[in-house]
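Step one of this worksheet: look at the structure below.
Apart from one protein chain that is not included, each protein chain of the complex appears where it belongs.
Chains: A and B, in written order; residue numbering restarts at 1 for each.
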Amino acid sequence: MAHAVEHEYTTTGLNHRKMLMWVFLGSDCLFFGSLIATYMVYRGQSLVGPYPIDIIDIPLTTVSTFVLLMSSFAMVQALSATQADNKRGIVNWLLFTAFLGAIFIGFQIYEFNAFKNEGLTLGGNLFGATFFTLTGFHGAHVTLGIIWLVAMAILGAKGRLGPDTALDVELLGLYWHFVDIVWIVIFTLLYLIGGFDAGPSVMPGG
Amino acid sequence: MATITSVIPRPTSYAGIWGWMTTVDHKRIAVLYGVTAFIFMLIAGIEAGVIRMQLASADNDLIAPGAYNQMFTMHATTMVFMVIMPLSVSFFNFVIPLAIGARDVAFPRLNALSFWIFLFGGILMHVSFVVGQVPDAGWFSYANLSEKPFSADRGLDYWAISLLVMGTSSVAGGLNFVVTIINLRAPGMSLMRMPVFVWMTLITSLLLILAFPVITVGLIELVMDRNFGTHFFVPSGGGDPVLWQHLFWVFGHPEVYILILPPMGVVSEVLPTFSRKPLFGYPFVIFSGIVIGIMGWAVWSHHMFTVGLGPVANSVFTITTMLIAVPTGVKIFNWIGTLWKGSIEFTTAMMFALGFVALFIVGGLSGVSHAVSPSDFQQQDTYYIVAHIHYVLFGGSIFGIFAGTYYWWPKITGKMLNETLGRLHFWLLFIGMNLTFFPMHFLGMNGMPRRIYTYSAEFGWEYMNQLASLGYVVLFIAFLVFIHNVFYSRNSRRVSHDPWDAPGVEWSIASPPPPYNFAEVPQILGRDHYWIVKENAEAAGTPITEPEPLVDPNSIHMPSPSYWPIFTAVGVALIGGGLLSHYALSFVGGAIAMLGAIAWSNEPTTAPSDHH
Partner (left out) sequence: MQSSSNSNRSTGRRSSLKNRTVLFGLAAALFLFAVGCSKDGQSTWEAFGPVAQKQLDLFNVLLWVMVATFILVEGVLLYAIVRYRRRPGDPKPPQIHGNTSLEIALTIIPTILVLALGIWSVFTLFELQDPPEGGPEPLQVTVTGHQWWFEFEYPDAGGGKKIITANEMRIPVDRPIEIALESDDVIHSFWVPKLAGKLDMVPTHVNRMWFQADSDKLNEDLPVTLYGQCAELCGLAHALMRFRVTVMDQDDFDSWVAAYGAPPTISDKAKKGQQLFAANCTLCHTIDGPDDPALSASRLTGFLTGGDITPVPAPNLTDLRTRQTLASGITDLNETSLHEWIRNPEDIKPGNYMSERAVMYQNGPASLTDEEIDSLIGYLLDLR
């Protein structure tokens, strides 16, 4: 990482590592897709509660979603600072992105704990299993991203990031934006749509 | 982390065991994959032998039912994930950079990582034998037999976790080869000038990276059910066992194309070489490979015709499966077209390629009868399916891989495998294969289900089973002949850089190739580039008799060896191993893997101490 841009020959003109990141993200789509498919298949199939409507708190999660979206904005700024060779900007924006990501994770931890206290567990019902597995793996992706962001910020503080090494920041940015987009999908499906799912004994409209 | 290299210096040479452990050279990694996979093949072959000995007579009691279930589970799991796939990857590794005029793959250290993770994952799977808790629910481990309380010991955990570990290796490899093939082709090698083997590798690599995540999720959900109390596939908690089947087969069907497309690519290289004419219908062969890669995602539930999905679903998958026979047929016709009006030389490589075509036709046809769901209702889960599987995977993939072995052996080693022994190997394998697996078509139609450790004499299955078990003995001897050939040929005389007068650019350099492959990156003149080069040289009155001259390796910028790949792989393997023993070990493994990844990314591709 963080050495001069390789002037190596590539058939398409695209850098190898950028191509690798794109292909990897394509692969990761299938990973999240399968977890989402499991959730969708099991919607409404939980034998016992608590059911989404008892647990899901859309207002709260809207805040954390907003925070994550803002972190993507911060990431864009970080890349921009790198390309402009703004050393302080690089470090600050990278750290700010990581900070917002950490806030998101904080919300997730709070939420997981709150749900657990309300009786939603991995083994309790299918909603618990699918919810925690899907959002858990997403959270793990965010956490890895935060570690990467901090590592990059350290490199930035040492002066090793700049227009020559903007690709490294761009790759991190691609990953971070992907993780954000996956969250948008999860938020839409599990919260905005699925969040109103009730158990079998509840009549529609009541 | 760079300070670690002052404690343990970054390796710089190829010498000794340390040289092999730290290699990032695709040619060496190919050898590592090939040897490892071959050893696993011998193990899986012994497992097959136990199966055949048990089934050789009715009401046999050579082996207990539990052990028998372990045998067929491990035989198939090993053959699919630890033999055919890594053998194909061995060829990807050796051939692809050479065939596209590159000096290595796009990510040499990632390449090494893939191998080491595969090795450790395969070992982890076999540790199950050491601890006496061996997977025994079949190679696709249907839920909910795979769940507790029905599979109470750790066998299924070994199965799932080892596959998860090996899956990361496959995805990493797939990613590497996609970037390599798209981005490292020599100037002049447009996509439609790429050798067919390169195309098939590209499609396979795309299938790898898209299919493995699906089974990864399935395996994670299974492990969570078994160990963390979830009910993804557990009926008592609302789970549906059929979801496992969907997740498995959405992966599983592209997986079988992953298993067959590379050998089809090999055959597409060998047939033209020994017919002395170009592949017939190149664009159609390529296009049919692409179509198979795409349509392979639309047929998965033909493995589930008897699960009760209903007539609408069964109809859809019947039609899609029937349609996928068409591009497969197109390839076969084009292979025959390559032979037509050619000048065929029966080297061992060619015989295996021809054997592939002949046997794959049988396997493909039995597949067509499976596609028709009403008839599949009788065939499913019987020996008819076992026959189909082995015709396409043994007669298909393994024959294709042997064709590639004999073909590229002189390029890898500078010597040829003995042709007489090779012919003997071929005929024994061909006869043995047919003797073992053709009777199984009849056994299936005569009502013998698969995965049964014994059967009653009253059904008249004994005779066919004896034939099949006799066939195994022939196959066993065939493998002994091959092993003998490998050792016998070590002292044979060196051959030229281009013993077959072949079309691929890999034949233009020395055998074995120098570390840097090409002294000068070639300018590709067309499909079958080296044939064009040789023709042009002949026409100019200066025929080519020598390979590209060697140059001082130090004058060429090559990636340096590194110990971070094997180090990181140890971490990944420990994550898996920890899940099977003490969770603390997983955290240690995670830390090691993360440390390895960070150190690796801080390490330049080429060490500053290395020249240039």
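We take it that contacts are C-beta pairs under 8 Å (C-beta built on N, C-alpha and C of every residue); 3 or more make two chains touch, one makes a residue touch a chain.
Computed from a predicted structure; not experimentally measured.
All shown chains touched by the missing chain in the whole complex, by label: B. Within the set B:330, B:505 or B:572, the residue that contacts the chain not displayed is B:330.
Of the candidate positions B:280, B:426, B:500 or B:567, contact with the hidden chain is made by B:280. Here the missing chain is touched by one residue of B:74, B:362, B:474 or B:558, and it is B:362. Here one chain is not drawn; of B:111, B:144 or B:183, the residue touching it is B:144.
Hidden from this view is one chain, which touches subunit B at 64-66, 69, 137-138, 142-145, 149-150, 235-236, 239-242, 275-278, 280-284, 306-308, 311, 314-315, 318-319, 322-323, 325-326, 329-330, 332-334, 336-337, 339-346, 354, 357-358, 361-362, 365-366, 368-369, 371-378, 380-382, 434, 438-439, 441-442, 445-456, 458-460, 463-464.
Keep in mind that, in the parts below, only the chains that are shown with their structure count from here on.
One simple way to say how far apart two chains are is to compare their mean CA positions; for subunit A and subunit B this gives 34 Å.
Residues 106-107, 171, 174-176, 178-179, 182-185, 189, 209-214, 216-218, 220-221, 224, 228-232, 237-240, 243, 247, 250, 521, 594, 598, 601-602, 604-605 of subunit B are the ones touching subunit A in the complex. Subunit A meets subunit B in the complex at residues 1-3, 6, 9-12, 14, 16, 19-20, 23-24, 26-28, 30-31, 33-35, 38, 41-42, 45-47, 121-123, 125-126, 128-130, 133, 147, 151.
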